[in-house]
Each structure stands twice: as C-alpha cells, then as structure tokens.
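Pasting a structure below so you can have a look.
One protein chain omitted, others in place.
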Amino acid sequence: MCLALPARIVELLPAAEGVIDLGGVRKRISLELVPDARVGDYVIVHVGYALQKLDPAEAERTLGLFAEAGLLDDAEEAA
Amino acid sequence: MSKIRSDYVRPVDFKHGRVDMSHGGGGRAMAQLIEELFVRAFANEWLAQGNDNAAFSVPAGRMVMATDSHVVSPLEFPGGDIGALAVHGTINDVAMAGARPLYLAASFILEEGLPLATLKRIVDSMARAAHEASVPVVTGDTKVVEQGKGDGIFITTTGIGVVPPGVEISGDRARPGDAILVSGTIGDHGVAIMSLRENLTFETTIRSDTAALHGLVAQMVQAVPTIRCLRDPTRGGLGTTLNEFARQSGVGMLIREASIPVRPEVSAACEFLGLDPLYVANEGKLIAVCPPEDAERLLAAMRTHPHGADSAIIGEIVADPHCFVQMETSFGGRRVVDWLTGEQLPRIC
Partner (left out) sequence: MKYVDEFRDGALARRIGRRIAAEARSDRSYHLMEFCGGHTHAISRYGIKDLLPDNVKMVHGPGCPVCVLPIGRIDSAIELATRHAVILCTYADTMRVPASNGLSLMRAKARGADIRMVYSAADALRIAQDNPAREVVFFAIGFETTTPPTALVIRQAQALALTNFTVFCNHVLTPAAITHILESPEVRELGIVPLDGFIGPAHVSTVIGSQPYEYFAEEYRRPVVIAGFEPLDVMQAILMLVRQLNEGRAEVENEFTRAVTRTGNERAKALVAEVFELRRSFEWRGLGEVPYSALRIREAYADFDAERRFGVAYRSVADNKACECGAILRGVKKPADCKVFGTVCTPENPIGSCMVSSEGACAAHYTYGRFKDVEVRAA
C-alpha cells in the first residue's frame, strides 16, 4: 500500500487533524502520527494519515544528487 | 361566503412536495405535473399541443439518431446536474457525426420520494441547456418507481439531427499519418464528481465541463470538411475513446503525454484519488482525427471557439496490426494506454 503523497499543511484542526494542500487540492487528514507538525510543514500522506514529515533540506540535497549525475555527464562529454 | 373559483386547481407544491406513485399513474396528478413542470419549462409548440408524440418536417439529407441514459450520482454538482448532462450528452452524440442536432426526446424515471424542488431545478436546468443550444425537447415520458428502486432520477434522452452533404465522419476512418486532436483539458467532469464523494475541496473549485459541442463541431467541419473521426470521451475517458477508434479503424496510435492538456488541480486530485486522468470522464470535450495536412488549420479553427480554447494536437495515427495506443510519457519512456479494466476504482496502492 505504497501510494503516498507529499502535501503541505495549511491548517491545523482540533482532535489531531489538519487540512493539507497538494497542487491546489485540499483534504482533511489525521495528524495523529506526526504530532509536532505545523502549518507550512510538508508531510507524507497515506490513506488519510500523515506518516512522516518531509525534510526540505534533504529534499534539496537529493535533487542536487540527481543534478550531479548530469554534471558528471557533461564533464565526460566535454573531455 | 368567500368566492371559490370553479376552475381552481391547487398548483403542484414544488417547494415542499415529493414525487409519489400518483405522479406516474397516468391520471390527473401526472398530467398536472407534466403541465406545470415539463411543458412550462421546455416551453415549445410541440409540448403545448399535448400529444404523446411530436410531428415535424426534416430537411433533406442523411439523418442521425443517438440516445443516452444518465444515472449520475450525486444529481447536482459544481458546473452542472443530471439534467444538463442529459441534454448535452445526446446533442454531442448527434454532433459527433458532423450533424446539426434538431430535436430531443426526454424520458424520466423518478423515484418515489424525490423532492419536487430538486426535480424542478433539474428540469429548469435542462430547459436552459436546450434553449441555449437551440435544440428543443419536443416529447417525453414520465414514470415513477417505488422508493429504493431508483437513484432519485434516471433520464434518457434521444436526439436526431441531419448531416450536411459531403460530410462523412466515423470512428473507422482513421488512417496512418492522421493527426489526433483534443478540444481542451481532460478529466474535469469525473474529478468534479469523485471529489464530491471523497470530500476533497479545491482552492478553485473543479467544475464539470458539461457543454453542448455542436457549435464547435459546425465550426470545425466548415474549416476542415475532411475530418475523419469525432467522438466525445465520456465514460472511460480519452484512453477508452482512442482505443475505440484504434479498434474500429484497425490502426495504432502514438500520443505524447506532454501535449495532453490537464488542469493542475485535476492532476493533483487524480494523484490523491489514485485515478489516471486518461480514463476519467469528460462531458464537454471532443477528440478529432484529421488528415495531417489539415491539422494546423483545424487546431486554429477549434481554438477560436469558446469550447475549444485549450485545444491541442496530441499525437498521430500509425500502422499497427495490434491496434495498440502507445504513449510517450513526459518522463521519456513509452507505455501502452490500454482499455480500461472494469470500473476505474480509486487506487490506494
């Protein structure tokens, strides 16, 4: 059951719930499993529950790794 | 003593009343409902005559007939309702032959207990749609089923039209090299419905795209009389319609994911719901196949019409004995766009 999406928390609601936004779509989900999540945080959402917070710094680092493969590529072509 | 008018008939209570078995009984109650609701809303000479049929002359030429049943739930949704769908759907089916739609028939199966206010809203919506499209609803029928045996209301519409001379449009006419075009963003209608069911909300509400396309088709046929195929991708979406054409014509296709217009919110909603936009229903879009040399001209003609503003060329017909519809993904690989399996169930996995 792997389908899960990274979405931004736009509102906190009582009873450990919140509203998340993905590409302009909003849904009410449970934040029970990530109690320290705040508005503006990104969370991985699965079957109506946030499972984990997404670390933006790590996301950038990962994108950098992808690009690095490209740089090596260019370097080899230039060589 | 107060004066009681001898011809007083208590009007139908559209505010608080509900459909009951007498409305389908063939008696006075039914006649009154028909008079005060349907005849009044559709407002045309045929219904005013009060027959069980409608008589009219038709221009010479090839006739086209089409029929559609509508069972959508919920009955009302952002952008439309079952009534508008029923009118647009059949007008579009007739128009997809390149024909000018002339007349509609509408039959209703009402569930006992349906609020008359809801029925009135739906019928008024149908009347508006028919009037805007200049295609009158000239005859109809009403039945009532017991509570629990119908989803509120089922509507079946049948329409006829006439094809201008020299126009031959059919799903089996696609040839290798032909261009494939779509008239706008896909997935809007299906997502509007599913989102209501799943309690998704949107920053900008996604509205059903239900629309009558005969005006767009007329413009297209005038600009490019050599159009080979036309169809509106309703249930089963773009993917299904392309496969239908492929099978009917005995050809394959190659389309480009990056060219297919999809609204970002529809895309995001599909991610959430585990749906593939390629298979989501549309109610105001069409797919066209035309000779390659006419593609740019057809695109330009479509884009000038309000219902074709976001038109795009999405691919071409290829020779393929297996009739696969292949797609170049935005990612760069290639995959098959197959027939839809069963009903598209939202994925969790």
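Observations on the structure shown:
Residue numbering begins at 1 within each chain, and the chains themselves are lettered A and B in the order written.
We take it that contacts are C-beta pairs under 8 Å (C-beta built on N, C-alpha and C of every residue); 3 or more make two chains touch, one makes a residue touch a chain.
Quick caveat, the model's predicted, so the values are computed rather than measured.
Against the chain not displayed here, chain B makes contact via residues 198, 264, 267-268, 271, 274, 322, 324, 326, 329-336, 338, 341-342, 345-349. In the full complex, chain A touches the omitted chain through residues 1-6, 8, 22-23, 30, 32-35, 42, 44, 46-49, 51-56, 58-59, 61-63, 65-67, 69-70, 72-73, 76.
Note that only the chains that are shown with their structure count from here on.
Chain A and chain B have Cα centroids separated by 38 Å. Put simply, chain A touches chain B in their complex at residues 1-3, 5, 21-28, 47. By the touch criterion stated above, chain B contacts chain A in their complex at residues 195, 198-204, 264-265, 267-269, 271-272, 274, 347-349.
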